[in-house]
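Only a single protein chain was left out; the remaining protein chains are all shown in position.
The block that comes next holds subunit A.
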Amino acid sequence: MKNRITDLRAERDWTQADLAQRISVSRQTIIAIEKGKFDPSLPVAFRIAKVFGLAIEEVFLDEQ
């Protein structure tokens, strides 16, 4: 699944470690999600959207 996490993080000047800490996952998880290698669970996807102050569909993009 595509997502805008890299751009959203850059806008806020957050590192991958910063984001990982804010949503209680490992940095490796953030790296894998950003690269589209790993789709997060719904709770983690909601936490990511919440820390960016956006709706989930504004962060994760449906490719279908």
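Everything that follows uses one rule, which is that contacts are C-beta pairs under 8 Å (C-beta built on N, C-alpha and C of every residue); 3 or more make two chains touch, one makes a residue touch a chain; residues count from 1.
Here is the rule we use: contacts and distances are computed from a predicted model.
A.B. asks: Assign the chain not included in the display its UniProt protein name, restricting the answer to "Tryptophan synthase beta chain", "Signal transduction histidine kinase", "2Fe-2S ferredoxin" or "Succinate dehydrogenase".
C.D. replies: From the listed options "Tryptophan synthase beta chain", "Signal transduction histidine kinase", "2Fe-2S ferredoxin" or "Succinate dehydrogenase", the omitted chain resolves to "Signal transduction histidine kinase".
A.B. asks: For subunit A, which residues lie in contact with the unshown chain of the complex?
C.D. replies: 21, 24-26, 28-29, 31-32, 37-38, 40-41, 44
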